[in-house]
Every structure is written in C-alpha cells, then in structure tokens.
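For this view, one protein chain was removed and the others were kept in their places.
Then we have chain A:
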Amino acid sequence: MHVTSSVRQPLITGGKTLKDVTHDISRQVEAKPSMGWLLAFLFSVGVLLLGSIALVATLWEGIGMWGLNKTVGWAWDITNFVWWVGIGHAGTLISAVLLLFRQKWRMAINRAAEAMTIFAVICAAMFPVIHMGRPWLGAYWALPLPNTFGSLWVNFNSPLLWDVFAISTYFSVSLVFWYIGLIPDFATIRDRASGIRKTIYGALSFGWDGAAKTWSRYESVALILAGLATPLVLSVHTIVSFDFATSVIPGWHTTIFPPYFVAGAIFSGFAMVLTLMIVTRKVFHLEDYITIGHIELMNIVIIITGSIVGIAYITEFFIAWYSGVAAEQYAFMNRMFGPYWWAYWSMMTCNVISPQLFWFKKIRTSIVATFLLSLVVNIGMWFERFVIIVTSLHRDYLPSSWAMFYPTISDVGVYLFTFGLFFTLFFLFAKFFPVINMAEIKSIVKSTSEKVTK
C-alpha cells in the first residue's frame, strides 16, 4: 500500500531566507535599545531595588521579619523556591529531551527557555540560602567541604543536602548547555560587529571558526549534554519533592510526590515559557519563528501535565482516605475546608480546571487566551506549593500547636526581589544575546527542496 504522509506545516513562516534569519535575530542585539525595552528593563531594576529593601532587612534583623512561627517554619521562602525551580524545568526539557526526540519545533524556543531556566534556578537557589537563620555560615557549611572544624561533615541523610547537589548539578549542566549553544551565534554577531562589540562577542564566542570539524564537535557536545541533562529533568524535582516526601508530617509524607512534582514542574515551566515567549515574539517581531504552532504544541504539553497534576491531587485524597490514618485524613480535609480553603481552591481552579480549556482548539491557538492561562497556571502552581507547605504544617499532629501563617511585607518583598532579578536578567539576555538559536533554526527554515536563498 502506498502511504503519503501529509505535508508538514512549515516550522517557520514568512518565507524567510537564511539571511533574513540572521538579520531578524541579530537586529535586537545590534540596534539601540528600544524605548519599550528600556522602560521594561528599568521597571525590573526598580522592582529588584524595592525587593532588596526586604531582603536586606531580613538579612540584617533575622528571619523574624517574615511571618513564620513555631508551627509554620517554612512558608513563602520554600514555596518560592519550589516554584522557581519548577519554572526552571521547561528549558532543559525543551532543549534536551526534545532534542533527543528530534522535535525540531523546539529550535525556535529553546534558547529563551534555557535562559529562563537559568535565571529561574538562580532565583530559586537564593531561597535555600536566605531562608537560613545564619546564611553567612550555612552558605558553605551545607557543602561537603574539607574543613578544620573537627570531624564536622554534612549529613547525607538530609534531603536538604540532596537539594544542594541536585540544584547545583542542574544549574551547571544547564548553564554549560546553554552557553555552548550560544557560541556559534556569538560568532555570527562577532562577524557582523565592529569595535568594542567585536572584541566582546569575539571573546564570548571562544574563537569559533565555523569549520566543519567544529560544527561536528558542536553537534556531538550538544547531544552528549542533552543525554546528561535528560535525567536531570526528572531528578531535580524528584529530589526537591523528597524534602517533603521523606518527612513525617501529614500531607508531606506522600510517596506520590516525585512524579507529581516533576509533572507540576514541567507544567509550570511551560506556562512560564509561554508567558515570556508571547511577549518576546511580539516585542521583537519574531512571529514567523515562534508560530501559533509552537504555542499550540506547548499548550498540549500543558493539558497533559495539568491533567497528571490533577490526577495526583485526587490520588492523594484517595490514599489519605484509604490509609486510615486520622491525621493524614484530617490534613487533606483541612486543605479543602480548613482556614486555607481559598488557597486550595485557587490551586484546583488554576491548575486542574483552567488548563482543560485547551481542549478547545480555538482557545489553544489564541494568543490572548494562552497568555492569560499561562499566568493562571503559574499562579496555581504557586498556590500548590503554598498549600503543600503551609496547610500541612499549620495543623499537623498536636492541635495545641496549630497556628496560622500570615505573610509580612518582607515576605512579599523578598518574592518581589526575585521577580526583579529574574526579569532584569531576562531583559539583559533578550537585548544582548540572540534570543533564538540562529545557527540551529537555519536548518529548518525550509524542510523541502525549496531554495533558501533568494
């Protein structure tokens, strides 16, 4: 039987030539900063500075500046940590896993997604340090460094220590992967630039010469790093989930956490990628590269992961009931109907119900709807972590210690600080680095035998 596969939709629209690609993408880097960029950048720096007041106050006075108490020892700090780490999942998934699966559509978005990953991980990594009572010691005591303090060594039983390894590994692999991908593009910009810019981009491009051998090595390294990074996509959030899963607190002590956290991370990561991409493509006029097709595919990932997360929520309830453990059952009833019911139902609405709207093609191909829903998903995922952390802690075993958590201005301020940091870094990236991998995307400008040069 003769089978003819349907004609694939082109991944890049607008009939771009290779030259157009170079021009479209290098344009942002080479042009003077636009007014819009400048305003956005200054706004981010403003948020960063505003948030830093809270950060400095916390470091100066102590963790008491936050709303934590004897019962709720973690709240916004670890919520934000897990949230940012979760967001940081999409980049690696897109660049590594999709590379291995030969998903060429990823090429338009992987650069920015990876950048986002790195910045999100930087924001995330801040929290384990600043949430410490004595960060000036903890920042290096938590590392297995040889020391002369006596026989002092880290405790390998502690999931917090596993976090240290998981996050630092993930961060370094992601950074290397991202940077290696950037080298050919830096070289392209170097070749088009002059003066001091030429020197800087020249240094950044590590003497890239574009030889066939260099390309071959480049491809191999990308593949090897993709292979290394793929297990990390699963491991990082698995390990983060161990912080909770290995504990004895009802609502934390849950074996379903590793897959549930990974799915949630991808879910939130894709949502954040969408949020950023939709803005970037608009601002930098990259609609031909980041197409509706991309958005639709990402929305499909969101439906899938959102549904996994929904199933996980339901499973947790079932297990709590099935276990027969009274404290566990109460913890889950308390999530739904306790004092923090609003957080729980925000989470349910944002994470489980709203992504189901993407079953409608109209919605998943609508830019506006996608943008709004991506925000909703990120809000929902923040609440998920808040629900897990705060509602489990605030009413655990002994009712005498039950308490409420109310955030303070410093809690909000430190969260703002990370937003400021994230967007400051992202805007710097968007201006000074090529936001799309020019070298790679040129390989898919045309998938047929059409001429690619005019």
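Convention: a residue touches a chain if its C-beta (ideal position, glycine included) is under 8 Å from a C-beta of that chain, and two chains touch if they have at least 3 such contacts; residues count from 1.
In the analysis below, contacts and distances are computed from a predicted model.
Only one of "ATP-binding protein", "TonB-dependent receptor", "Putrescine transport system permease protein" or "TAT-variant-translocated molybdopterin oxidoreductase" fits the UniProt record of the hidden chain, and that name is "TAT-variant-translocated molybdopterin oxidoreductase". Among A:Val97, A:Ile122, A:Val221 or A:Ile249, only A:Ile249 touches the chain left out of the display.
Looking at A:Phe371, A:Tyr397 or A:Phe419, the residue that reaches the missing chain in the full complex is A:Tyr397. Of A:Lys32, A:Lys70 or A:Lys213, it is A:Lys70 that touches the chain left out of the display. One chain of the complex is left out; on chain A, the residues touching it are 61-64, 67-71, 73-74, 128, 131-135, 137-138, 141-142, 152-155, 157-161, 164, 243, 246-249, 325-327, 330, 333-334, 337, 393, 395-404.
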